[in-house]
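The complex appears here minus one protein chain, its other protein chains still in place.
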Amino acid sequence: MNAATPDAGVATTPASWPIRLENVTVTYPNGTTALRDVSLEIAAGEMVSIVGLSGSGKSTLIRTINGLVPATSGTVTVGPHTVTGLRGRGLRRMRGHIGMIFQGFNLAERVDVYRNVLVGRFAHTPTIRTLTGIPTARDRELALRTLDSVGMLDKLWARAGALSGGQKQRVAIARALAQEPSVMLADEPVASLDPPTAHSVMHELQRINAEQGLTVLVNLHLMDLARQYTTRMIGIRAGEIVHDGPAGDATDADFERIYGRSIQPHDRLGTAT
Amino acid sequence: MTLRLTAREAGLDLPARPSRLGPTIAAIVVGVIVVLATADLDIDWSEAGAIPGELARYAGLMFAPPNWEKLPRALFEMWRSISMAWLGAMLCVVLSIPLGMLAARNVGPVWLRLPLRGLFAVIRAVPEVIIALILLTVTGLTPFTGALALGIAGIGTQGKWVYETIESAQEGAAEAVRAAGGGIAEVTRWALWPASAPALLSFALYRFEINIRTSAVLGLVGAGGIGSMLSNYTNYRQWDTVGMLLIVVVVITMIIDAISGALRRRIREGATTRGVGRIS
Partner (left out) sequence: MPLEAPTRPRTWRRTALVVLAVAAFTVATCIPAIGGVELDFAAIAKNWRFGAEKIGQLMQPDWTFLPRTLQPMLETLQMALVAAVASAIVSVPLTLWAARPTNPNGITRRLVRGVINVIRAVPDLVYATVLVAVIGVGALPGVITLFLFNLGIVVKLVSEAIDSADHAYLEAGRAAGGTQTQLNRVTARPQSMPLYANQWLYALELNVRVSAILGIVGAGGIGRLLDERRGFYAYDDVGLVILEILVVVIVIEVFSNLLRRRLV
């Protein structure tokens, strides 16, 4: 286990964090239970896919890790932080070390790419400083470097809304990387993209995992992407973990068990590089 | 804001920031106009500093504590304002539905549609108080004049809402009825009316809410009701009674807003659950 200091964000190469869930249950205010007594351990630097149909609870699972969805019971630990019980300032500081990308990219469409990426620096910036609108030299450099690393630096001043889907997801990845994260979460990052773009975004996540040794957790509903890009696969159905093993070894029968039905053509993205 | 390159960033090939010249010039022009307009206003800025203190002093006179002695009279006058608003809304709706329908595309003839739309636009531009000033030569300084003024002044906006609603209703259901061989009467009864009735009802209630405020304004120029009472007690400088009247106006207006708002929401939800389309 790669133990890190609580505020590793200032270090040049952030430490990678493990994730641990112990008997986590999530019940929403409307009464639906999205996660049932889930226990899970992910080591630092792993590249894990969470596979399941929509509504299976995988979106809730990933959101309990950074506290966007609070666990009703059980304990969530990320690196040195116990997420359950964190509130306000402490929660924000912890989230500052967890990057997240979304299916819908979640960019402010009318705001330029530069400022969208600077959102990733919020947890490390005093609110007063943000109000002035002038980022520090270091924040600026981080934003530019991460944009460069995903190949989007030439769109620096473009409005996010003017970009294509793949470009938007790259900017969203740059925003998450600008946090200098210790964990990267991705909630269906390629579900809104066409197949070639989907592969390039998955490549990007794989590269981040390989080069920076970052713990990456990615929600997918497509079996071939899980097999091709991740090393470990967790299957989830009706809020419970029904599969956990090396992604490369997962058989079609495993997927049928996770989905609870026979495999259909749309469960695969199809091949492309 | 300029983006300067630090030594460490030198390796990056930054794109040039697009020029913001146009918006900047526009902002400066607007800014200069606003500053000039402010400076040129007939306001004695040397006394402006004392105004917050004055306002606080008068607020103290009005509300610490308000004088509840005249409350029954105030409620009586408030009911008069509500009556004006209600009758004005009824008159407005009764007039604007046929006029608005005739102004809708595919319903009224062109020679009628265009003048009607022009009339709506002109009425929209004339403040209600001016319509009341013309009407009072006929019916005198009475609440009846106020109700008539509200009824006529509202036609401008209400008529526009009606024809917009009808036109948006025409696109779907009316086509189907026409395709089934329906004439104008059938189309109106079976397509336009069911599709637009909830919207029109909702607009009518909204007109009532607007009129509650406007009726108080008409009262200030003499049409009677709570506005007249407020104007009188302001002239007598009986501030504690003015304070009470303001409380009555605010509380009753907010109550009516809440009731009317809840009714409108019900009408709208009823409409969507029964599947009769969208309210714009």
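Miscellaneous remarks
Chains: A and B, in written order; residue numbering restarts at 1 for each.
Please note the rule applied: contacts are C-beta pairs under 8 Å (C-beta built on N, C-alpha and C of every residue); 3 or more make two chains touch, one makes a residue touch a chain.
Keep in mind that what you see is a predicted model, and the values were worked out from it rather than measured.
The chain that is not drawn here is touched, among residues A:M100, A:V216 or A:A250, by A:M100. Check A:V24, A:V78, A:L118 or A:V150 against the missing chain and you find that the one touching it is A:L118. Residues 66, 68, 91-96, 98-100, 102, 104-111, 115-116, 118-120, 122-123, 125, 127, 130-131, 133, 172, 175-176, 179, 185 of chain A touch the missing chain (whole complex, contact as defined above). Although one chain is not shown, part of chain B still touches it, namely residues 33-34, 37-38, 40-44, 48, 51, 54-55, 58, 75-80, 82-84, 86-87, 90, 121-122, 125-127, 129-130, 133-135, 137-140, 142-144, 146-147, 213-214, 216-217, 220-221, 227, 230-231, 234-235, 237, 242, 246, 249-251, 253-254, 257.
FYI, only the chains that are shown with their structure count from here on.
Taking the mean of the C-alpha atoms as each chain's centre, chain A and chain B sit 48 Å apart. The part of chain B that touches chain A in the complex is made up of residues 1, 3, 6, 8-9, 12-15, 17-18.
In the complex of the two chains, the chain A residues touching chain B come out as 133-134, 137, 140-141, 144-145, 148, 153-157.
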